[in-house]
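Right, I'll just put the structure down here and ask away after.
What you see is the complex with one protein chain gone and the rest in place.
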Amino acid sequence: MTPEERAFQERIDADQKIEPKEWMPEGYRKTLVRQISQHAHSELVGQLPEGNWITRAPTLERKAILLAKVQDEAGHGLYLYCAAETLGISRDEMFEQLHSGKAKYSSIFNYPTLTWADIGAVGWLVDGAAIMNQVPLQRTSYGPYARAMVRICKEESFHQRQGFHIMMKMASGSEAQKRMAQDALNRFWYPSLMMFGPSDKDSVHSAQSMAWKIKINTNDELRQKFVDQTVPQAKYLGLTVPDEAVQWNEEKGGHDFSEPDWDEFFSVLAGNGPCNKERLQARVDAWDGGEWFRDGLMANAAKNKNTSEEAA
Amino acid sequence: MTPEERAFQERIDADQKIEPKEWMPEGYRKTLVRQISQHAHSELVGQLPEGNWITRAPTLERKAILLAKVQDEAGHGLYLYCAAETLGISRDEMFEQLHSGKAKYSSIFNYPTLTWADIGAVGWLVDGAAIMNQVPLQRTSYGPYARAMVRICKEESFHQRQGFHIMMKMASGSEAQKRMAQDALNRFWYPSLMMFGPSDKDSVHSAQSMAWKIKINTNDELRQKFVDQTVPQAKYLGLTVPDEAVQWNEEKGGHDFSEPDWDEFFSVLAGNGPCNKERLQARVDAWDGGEWFRDGLMANAAKNKNTSEEAA
Amino acid sequence: MAYKGKADNGLFEFLLQMGDNCLILGHRNSEWCGHAPALEEDIAVANVSLDLIGQTQMWLELAGEVEGAGRSADDLAYLRDAFDFRNLLLLERPNTDFGLTLVRQFLFDAWHLPMLRGLMNSTDKRIADIAEKSVKEVAYHLERSTDLIIRLGDGSAESHRRMQDSLNELWSYTGEMFEFDDLNPSLVAEGLVPAAAEVADAWKQHVTAALKAATLSLPETGFIRRGGKDGIHSEHLGFLLAEMQFLQRAYPGASW
Partner (left out) sequence: MAYKGKADNGLFEFLLQMGDNCLILGHRNSEWCGHAPALEEDIAVANVSLDLIGQTQMWLELAGEVEGAGRSADDLAYLRDAFDFRNLLLLERPNTDFGLTLVRQFLFDAWHLPMLRGLMNSTDKRIADIAEKSVKEVAYHLERSTDLIIRLGDGSAESHRRMQDSLNELWSYTGEMFEFDDLNPSLVAEGLVPAAAEVADAWKQHVTAALKAATLSLPETGFIRRGGKDGIHSEHLGFLLAEMQFLQRAYPGASW
């Protein structure tokens, strides 16, 4: 460790925030760019599975709530792209990495939303898991990232409550609605558990990231916490978690549960999920189809700049 | 009149059929090409308003019947394009005239099909009016056209019965269905009357076409016949023809009725109907979008020709 | 043609027009969520849709109250078929291009704002209240859409072309906005609804100035497409409603 690196680590250990123009190790910068941009891409792509039900929301109120939520997600994307930009990468570069497949987004968004209950399940489980990941990141060492997380977490917990409320309506509704609710839980349970990433023992970058306080908890800790929070909620809803191994383990003070199918996880990550191709294609189409729009605005800005320079 | 023209007219007066390779006046050929290709285009474009309800047909049986009908229409188009081709114009040339707006199709297809009852009304009224126009054309002087008409009329009268049957179901159904049936009659009544063209006194080409037996009856004769046929059918259905002037006139042995709004007719003809732009765009898109397909088949045919020539 | 409800002075029909305009335009905008040309636009289309759906709730709730048949805003939104919808034909046009979506929004906003300003003075307090609640949102919609029309009109050759094409395509749908003869004349006479000419003047003034700034030409056709307010729609509305209403139709009476 160079003296610079040592001083950097000491500041982190003392819970000081690192700010954009300060010195940082290249690895720290790179890891952060990867992590923040991946998170930003997830917000961007995350609009799609929920957007899929906006035009079919069952009541005007549900439609309004869902619109507000999808709007929030785009907003989160914006905060996060801005946070990443403070590290010296442009939003266009990040988009390029997304569109070329170089950058990833959360694999959960490669699963389809097939019924209205899925919109509930996404809020309850997916946002629930996201919050579990994000709450500790409010204390992450990089200032702009930590501050973005504070704003995001506030809104996400609101989304989670809305999702749970949809599930409550469905689970206490007609037989068909109950069936949709159970079916949504069945399909989203394991993919939600996968959102915390593979077990720590198989996770390469974890130790360094934790030392840098880019990552605060281990994947397994967070997964356990999520299961412990979610199992009683499912019971409250009258739904069955699709894992017969789930039961309270007094000794460890948490629930036992089955690991998700990690082969599926890696297969989806490799591009073979139900919607990978469509999600990415939708983003590429939006970007390519919108080129004229962005170019038009730039051309206008250039004209105005010339005009004001001439006037000056 | 030249001796050739006189001999030609004498053959027509003697009810002889003119065949493709025989001599004919240029005006006869041109008028026929215009009339047959316009008729062919009408069959082609006529697929669209009915095709609009195939995916939403209310029962499997209705869906099958509608599919068969739209298929028949495409088939009629095919007969007619072939008949026109015998006069020395290619199908591609005719399509070009359609796509450029030079050639017309029946204006009735510029009206939208808004409810399922419209599918009934199209069969009952539009096919009804078409048959009224077409039955005499089975005796038209140009052989290939007359023979195409024989095949077409047989199928059209079948379509008309199916349309009437839909109307019967709707008119004797629930209040909502009755309302759809009446609404469809209201919207399609006058456009159907327009299908016979402006009054003979305003029609330029009529006299020559009748001498050539390309046209057999006057527009007003056919319109009267259509009204006389349709008014009792509407009464049978329990529907009201949207024209308070309609009543039996014992003296003339036919119904009195109001003229359609000819300003609307010419406005739709000029391109300002509810769907002109969409209908033509749909055809142009189909044609342009299918270019690779047609080129691919031609490339394959050329290869096979080369192969068999080499083999020979 | 319309003002069927003699008893209610034609008010029900008018309220449906207001509510259906918001609902259908909100729907079309929302189709862009996640597919817009820039992240800022994703946010904006969701935001405009959200405002419009909120306004839909208010107008249709009042419509149900005026009708007095116990229909809720959701009943009116989800359980009417196309021929009972009263929105302008303009608003149901498909989103063939983001430029068309923007031009449509602009043409509508420029009508919507003076309409709401007029309605703020309605002699019916319920109407004035809804207009009051909506007017700030719509002022912002118009500000945004005008700004974009100007920047894209006076942008690149391509963005200029797209704006002009969309304007030409949509122009014949604007006349319907100013035809109030489908409304019961007493609505205007009694001061419930502003006079058509008042709204038309404000629209024309704003649109003319904005198009000039955008270097776009005013299309010259005098042809007016009509029908939306009489329930005679385009073929597009039926598909839109089939999608929008699916859950309420497939699971009647369920609570969501």
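A, B and C are the chain letters, set down in written order, and residue numbers restart from 1 in every chain.
Keep in mind that, in the parts below, a contact is a pair of C-beta atoms (placed from the backbone, for glycine too) under 8 Å apart; a residue touches a chain by one contact, two chains touch by 3 or more.
Please read these numbers as outputs of a predicted model, since none were measured by experiment.
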Checklist entry - What are the shown chains that the left-out chain touches? => result A, B, C
Next on the checklist: Which candidate, C:Y140, C:F178 or C:F239, sits in contact with the chain we can't see?
Outcome noted: C:F239
Next on the checklist: Just to verify: which one of B:M1, B:A14 or B:L60 makes contact with the chain not shown?
Outcome noted: B:L60
Next on the checklist: So one chain is hidden, and I want to know which residue out of B:Y28, B:W116 or B:F257 touches that hidden chain in the complete assembly.
Outcome noted: B:W116
Checklist entry - Which positions on subunit A touch the chain that was left off? => result 49, 52, 56, 112-115, 176, 179-180, 183, 187, 267, 272, 274-275, 277-278
Item to check | Positions on subunit B where the hidden chain makes contact | outcome: 44, 47-48, 51, 54-64, 67-68, 70-71, 74-75, 77-78, 81, 91, 116, 166, 169-170, 173-174, 176-177, 282, 285-287, 289-301, 303
Checklist entry - Residues on subunit C that touch the omitted chain in the whole complex? => result 81, 238-239, 241-243, 245-246, 249-250, 252
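Heads up, the rule we're going with is that only the chains that are shown with their structure count from here on.
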Checklist entry - Any idea which chain sits dead centre by C-alpha averages? => result C
Next on the checklist: Report the inter-centroid distance (CA atoms only) between subunit B and subunit C in whole Å.
Outcome noted: 37
Next on the checklist: Touching at least two other chains at once: which residues of subunit B meet that condition?
Outcome noted: none
Checklist outcome for this item: Going by residue number, subunit C touches two or more other chains at none
